[in-house]
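If you scroll down you'll find the structure; I have some questions about it.
For this view, one protein chain was removed and the others were kept in their places.
Up next, chain A:
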Amino acid sequence: MTPIPLSSACDEQAYGGKATQLGAAIRAGLPVPEGCALDTAFVDAIASDDPGARAELAGICAQIPGPVAVRSSAIGEDSGGASFAGQHATVLNVMGFEAVSDAVMVVRKSAWTESARAYRDRVGVDTDIRMGVVIQRLVAAEVAGVLFTCNPVTGQDERVVEAVWGLGEAVVQGLVIPDCYRMDRAGCLIECRPGVKDIRIQRLPGGLTAKEAVAEHLVEHPCLDAEKLAALHVLVSQCESVFGTGPHDIEWAFEREIPYLLQLRPVTKYSSA
């Protein structure tokens, strides 16, 4: 029962799928925001108000300056069979020990929502789920989104990127029509379809996030230029050299023009249902 730096997370049974995946990415030199991994026993201890665990978490919070993202890392999540996309909570822009501790509880509890249970029933995953947690420096994204290394609809071998202004939650939550870019394996643009990004998710100064109107002239303006697309091509090529050709589902963000890898999981197979 010990939190460890994200870069040391190897044991999936203790720290969960997301933590070990990100740990492996850091060890391979991929640009993952620094952070730490909490194992399931530690998360349970926080939930039961264990004083030792709380003191330890307070120490961790003191070490990560600035706002953090608190993400789920359940055992069995992000596996090849089921994506658990959006089933478990992520709390963004969390500041200070009390808020982090609350966020850990929110994430842990999200395994037990009616919705998450319904999902596990449907995909036939063990219903007794244990939750690890990842705490990472929050990337203050100007542009962010998701990249698939195959076309999720046609199955074609190409990169599909969806991008929005602000934090990438607006893509995963389907809040706006994101820009859609398709590139071939060599990184050449096949299609650029600007979306309608009238809302962005923005950090609030005191913590957490809010939806905000996007200035009118940017709503339909493409948010990735050739340079950013090239940077994403490099990022995805690095991911493939570390994790194989996948296909992968990658969440990314640009902060001050620098690309970050926020999450990487396998693209799930189509259901035959």
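Assume a residue touches a chain if its C-beta (ideal position, glycine included) is under 8 Å from a C-beta of that chain, and two chains touch if they have at least 3 such contacts; residues count from 1.
Definition applied: contacts and distances are computed from a predicted model.
K.L.:
Leaving aside the chains on screen, match the unshown one to its UniProt name from "Branched-subunit amino acid transport protein", "Metal-dependent phosphohydrolase", "PEP-utilizing enzyme" or "Sugar ABC transporter permease".
P.N.:
UniProt lists the chain that is not shown as "PEP-utilizing enzyme".
K.L.:
Sort through A:A28, A:A41, A:V196 or A:V234 and give me the one touching the missing partner chain.
P.N.:
A:V196
K.L.:
Among A:Q156, A:Q173 or A:T245, which residue is in contact with the omitted chain in the full complex?
P.N.:
A:Q173
K.L.:
Per the definition of touch given earlier, which of A:D11, A:D44 or A:E212 contacts the omitted chain?
P.N.:
Candidates A:D11, A:D44 or A:E212; residue touching the omitted chain: A:E212.
K.L.:
Which parts of chain A face the unshown chain closely enough to count as touching?
P.N.:
Per the touch rule, chain A residues meeting the hidden chain are 82-83, 85-87, 114-116, 118-119, 122-123, 142, 145-148, 152-154, 160, 162, 171-178, 180, 189, 191-196, 204-206, 210, 212-218, 222, 225-227, 249, 256-257, 268, 270-273.
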